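A short write-up of the structure that comes next.
Complex shown without one protein chain; remaining protein chains in place.
Then we have subunit A:
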Amino acid sequence: MLATVAATAVLAIVLGGEALAGRDPIRTVAAPWAAPGPGLPLGADALGRDILARVLAGGRDLALVSLAAAGSACALGVAGGLWAGWSRSRAARAAVALSDLLLVLPLLLVAMLAVVVLPGPPAVIAGTVLGGAPLTLRVVADATAQARHAGYVEAALSRGERGLSVLFREVLPAHAGLIGADLGQRMVLAVQLTAALNVLGFGPPPPAPDWAAMLRENLPGAGLNPAALLAPAAALALLAGAVAGLSHVLAGRS
């Protein structure tokens, strides 16, 4: 209960932080690398911009992109897994083989390739889907194949339910916890991938605030104002933790 409230609060601040900042995150308000002081709780960066305002404003796009990426990866993996686990057709086996092939490719390599072809956010989504959906598919396909012989599935077949109806009324609810846990994993992966690509400079262009970009920008001033580096790093860790916590709640509900 407490974990749910805390995780939800973190997500709310990440998504609506810009309104809380109360100060323009791209305006120069102090001397470069100004240390924390009154009115400037986390100090300033190389251009004298307020670190707190930038941290509060810099997580929204990153979180939204990660959420979209994790959501699509999980949805695609669940749909494919239900189909592959239920149907024994040649097409289903071919789909599983194809997704296994994707698993062989290193995720970062796939993401780098995607970044060359696509702009930043779609590249993160493509990378997460290509790297994450095959994992989800394997897990869900195996669970579905086992559920084929569960009493409740056989009872549904015996009253003439069609395949789709059995999958959505019986198999999917029975594995809601599994899928919730999987969504959390995909989300953490997506946050990491977004951050990695943004650090490499594929994220929003400067001067827009972004946690990952801040890590790169503020590294040279780490000795002058450590808070400029630590704050976005802590924010990234907090987001990943909140997401993992929420997925535990989802997983525990079934």
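Note that in this section contacts are C-beta pairs under 8 Å (C-beta built on N, C-alpha and C of every residue); 3 or more make two chains touch, one makes a residue touch a chain; residues count from 1.
In this section, contacts and distances are computed from a predicted model.
Missing from the rendering is one chain, named in UniProt as "ABC transporter ATP-binding protein" (options: "Succinyl-CoA synthetase, beta subunit", "ABC-type multidrug transport system, ATPase component", "Gas vesicle structural protein" or "ABC transporter ATP-binding protein"). Interface note: of A:Gly39, A:Pro173 or A:Pro207, the residue touching the hidden chain in the full complex is A:Pro173. Check A:Gly151, A:Pro205 or A:Gly223 against the missing chain and you find that the one touching it is A:Gly151. Across the interface with the omitted chain, subunit A contributes residues 150-152, 154-161, 169-170, 173-174, 176, 254.
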